[in-house]
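To keep things clear, I will list the structure first and then write my remarks on it.
Omission of a single protein chain aside, the complex is shown with its protein chains in their original locations.
Chain lettering (A, B and C) follows the sequence in which the chains are written, and residue indices restart at 1 in each chain.
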Amino acid sequence: MPIVSVIEAVRDTIRSEMKQNPSVFILGEDIGARGGVFLATDGFVELFGPERVIDTPLAESSICGIAIGSAVNGMRPIAEIQFADFVWPAVNQIVGEASKIRYGTYGKKICPMTIRIPYGGGVRGGLYHSQSIEVIFSHTPGLKVVAPATAYDASGLLRSAIRDDDPVIFLEHKKTYRLVKGEVPSDDYTIPLGKAEIKREGEDLTVITYGLMLHYVLQSAVECEKLGISVEVVDLRTLRPIDRETIVKSVSKTGRALIVQEDTAAVSISSEVSAIISEECFFDLDAPIMRLTPLEIPPMPFSPIQESEYLPSKQKITSAVSKLSSI
Amino acid sequence: MPIVSVIEAVRDTIRSEMKQNPSVFILGEDIGARGGVFLATDGFVELFGPERVIDTPLAESSICGIAIGSAVNGMRPIAEIQFADFVWPAVNQIVGEASKIRYGTYGKKICPMTIRIPYGGGVRGGLYHSQSIEVIFSHTPGLKVVAPATAYDASGLLRSAIRDDDPVIFLEHKKTYRLVKGEVPSDDYTIPLGKAEIKREGEDLTVITYGLMLHYVLQSAVECEKLGISVEVVDLRTLRPIDRETIVKSVSKTGRALIVQEDTAAVSISSEVSAIISEECFFDLDAPIMRLTPLEIPPMPFSPIQESEYLPSKQKITSAVSKLSSI
Amino acid sequence: MTNELNKSRLKKMFRTMLISRALDERVWILNRQGKAAIAASAQGHEASQVACIEALDPSLDHFLIYYRQFTVTLALGTTPEEQLRTFLAKDGEIMSGARQFPLHGSHPRVDLFSFSNVVGTQLPQAVGVALADKMRDSNAVTVVFFGDGAASQGDCHEAMNFASIHSLPVIFFCENNGYAISVPLSKQMAVENISSRAAGYGMPGVLVDGTDIFDVFEATSEAANRARRGEGPTLIESTVERLLPHTTDDDHSKYRRKDDIEGLSRMDPLPITAEKLVSINVLSKSDIQMMEKEAKLIVDDATEKIGNEPYPGVETMLLHSDLEF
Partner (left out) sequence: MTNELNKSRLKKMFRTMLISRALDERVWILNRQGKAAIAASAQGHEASQVACIEALDPSLDHFLIYYRQFTVTLALGTTPEEQLRTFLAKDGEIMSGARQFPLHGSHPRVDLFSFSNVVGTQLPQAVGVALADKMRDSNAVTVVFFGDGAASQGDCHEAMNFASIHSLPVIFFCENNGYAISVPLSKQMAVENISSRAAGYGMPGVLVDGTDIFDVFEATSEAANRARRGEGPTLIESTVERLLPHTTDDDHSKYRRKDDIEGLSRMDPLPITAEKLVSINVLSKSDIQMMEKEAKLIVDDATEKIGNEPYPGVETMLLHSDLEF
């Protein structure tokens, strides 16, 4: 199997879906001749023409509103929001509108659209090219939210997202784009939305995470092994709906749970995972549920020193694991 | 002390703040001659003139953006969003901009603005006049979020919000406007932001809640007393920052926690409260933390039967309390 | 173009206006009786709406409406009974299963939809609908209705701009009744006419008298032809009066002058249209009386039929949601 980076996996998957299905088209800022600022659609306008590769004006609300209209009218748009930090103007169309179309029309209309959003930090993006935006979407009934961490997952989940009949927010961690590489089959595989994956098996403690943090957690797990702590790692992959079953099964087994995320803690994915564990694993827990997250400040300073201090790191994860496993 | 309704408390407080401080002004849709659709500003344009009571065009993003600009330039705007369901177009200005002004300018600029938002359901509002919107704001560093349940709290907290130097999202449950009445002193009292309140003391179990649900919880607590269960009721009042101390103290005492909210559960205030309890009260807990919330569908059907089914009720709360106290 | 409106079409149009009015009045009464939760009235907008639809093809075109489109929905072929059910939120309500406010949702027979109450969101959505048609070389036109209030929203700007850049087959049909709830035009914009904004997007902007079915029909036909020829969008501003308060929850005497309110009836499109149709011998006065009676009967029948129907119960509540299996 070829080894590809996350951005290559994303690019290959969109290309192959566009080739297979004439209803699939893409729209967004600079996705044409420029190929997208991260080059996710490099060469696409030459391949598919400007009708199916639409360079939009700088106007996120309409990018999503237009995607909605076209989806309701039979197309399968993939909208690109250039950076997650710029999705806020489109919240009305996504949270207010797209999420409620199926329910609000009693199933007569559907909105099969994918919104691809590069998010997250650690790339010297400062306050406005580093944000995590998953909370609002993961809270909203009617949306699906996907956040793959590996090239394999990115491809299989993106394919599922594009083929799904409901609006899917597809979050791509921009630091993984080139950093993270892996084997990706060239066949047409899909990964079901809503399923977490055990990325490493272990006995003593479960770490639940997603996105870039998965990689730091896996690195830390190797270190922890040396310290004699066997860590099981759950990669959520989908943030709405969250896969309760996988979380509960793992934590019931290990009796200890640490949640690691790049987003700030208050009212976040980590809160929900903790609440799920409390509801379902109470009698199996041997220690408090712990969360490792940045402090409650806007993500994240441009100063390189402060940026690295902001983010959870392998070291911080290892020391949190050590602490939790000794309670 | 005079007995006033929540909407009267809101109206009286804004009026007195505007009288005391010429920097305070209000802007929003229909707040002038119409007096606001809930009459929160009834008679204000006659009293303060159209310069300080600005009927805006129908454009929420600019309502908040203009409020920001005026706040940074020395005023204390109070913006009204007519219904919570229509705040989504303004998320960019609130979450993207206002929240980061103090931090992003290294404290050189501040944004002392209050955004008043009638939210919540149970008023036959259907999918677009019933929404709870607290999650996104409560997640965002740099914002404060307040959600009073009583007339007394509404007045004291609104006064604090207006006087606060940072952006405050002030959520008024529209069903409490006329339904809920209480004593409100006529002096200039404030209630500090960020402080929950024990609204009823009890020994066996803590119910944590806010907004309209507080009243149903209090009614249920009376019923539970008769069933021999002594319920302590924590009214969060402020959703960001959440008052960890009060929650932790109460749950440490009772050993059991039920969280009741009108908003859907996934990634919500209830998730965060649960996570806080897990982190800090683990060794005091006698039973799993429970959440009573609506099912994960868009809030909330227009059909009256479905609307009442959607919402937590006194009966549902009582049966959840009974169940939890018998674990 | 005008002469395409033959006698039978004109009669049909006027009949729809009468039924719309009769239903509208009934809904208002049902609200006062506590039976309808809320209603926004189309009274004053009937001529504008019926003439716009008459210039289009409901079997081909797409219609994105908002809450004040009572006459539009009837003109498109929904039944008075269906419409009454949307106001009473009864079981089997056809647009949203009584999940939404009246007129929101979509329809199984007519390509008619309105996803939400959020003013202005339908404009970019309509542009997307038209974009899909253009991609598939469909000959359909998309019509999107909105009020003067919606014209202030950012979404309106973004939608018009995109539609014009891509020469999409969209008709932006603005029903300008001079008020966004209580906010008069003078506080909504510093220009006289919304149609004057069209130039800034490179599309034609047309101002029509919304009480004149011929004027509206002609402008809409021309816009539709333009769209079908691939020449792009048109902005039509149709001036009307909102004869009643914003909704049943509103009291416009708080913000409109007494003489203003008293003068509203002069802009009532029903007598205006009746007089025109009589003067060109399409209808006689007695025809009109008969038709008014018929409309009342239709509405009475529907009211009686629906009045005792149940509300949707809890069984259907999770259908078409995340929780459906």
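Rule of thumb we're sticking to: a residue touches a chain if its C-beta (ideal position, glycine included) is under 8 Å from a C-beta of that chain, and two chains touch if they have at least 3 such contacts.
Please read these numbers as outputs of a predicted model, since none were measured by experiment.
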item	value
Partners of the unshown chain among those that are drawn	A, B, C
Omitted-chain contact residue, chosen from B:T56, B:T176 or B:S268	B:T56
Of C:Q49, C:Q125 or C:Q153, the one touching the omitted chain in the full complex	C:Q153
Selected from C:G202, C:G230 or C:G313 as touching the chain missing from the view	C:G202
Residues in subunit A touching the chain absent from view	29-30, 32-35, 37, 55-59, 61-62, 85-86, 88-89, 124, 126-129, 295-298, 301-306, 309-310
Residues in subunit C touching the chain absent from view	152-158, 161, 164-165, 167, 186-191, 196-197, 199-203, 232
Residues of subunit B (touch criterion as defined above) contacting the omitted chain	25, 51-52, 56-57, 59, 61-62, 64-75, 77, 89, 92-93, 96-97, 100-109, 141-142, 241
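As a convention for this text, only the chains that are shown with their structure count from here on.
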item	value
Subunit B-subunit C separation of Cα centroids, rounded to whole Å	36
Sites on subunit C at which at least two other chains make contact	96-97, 99-100, 104, 116, 118, 154-155, 321-322
Junction residues of subunit B - those touching two or more other chains	61, 85, 88-89, 127, 296-298
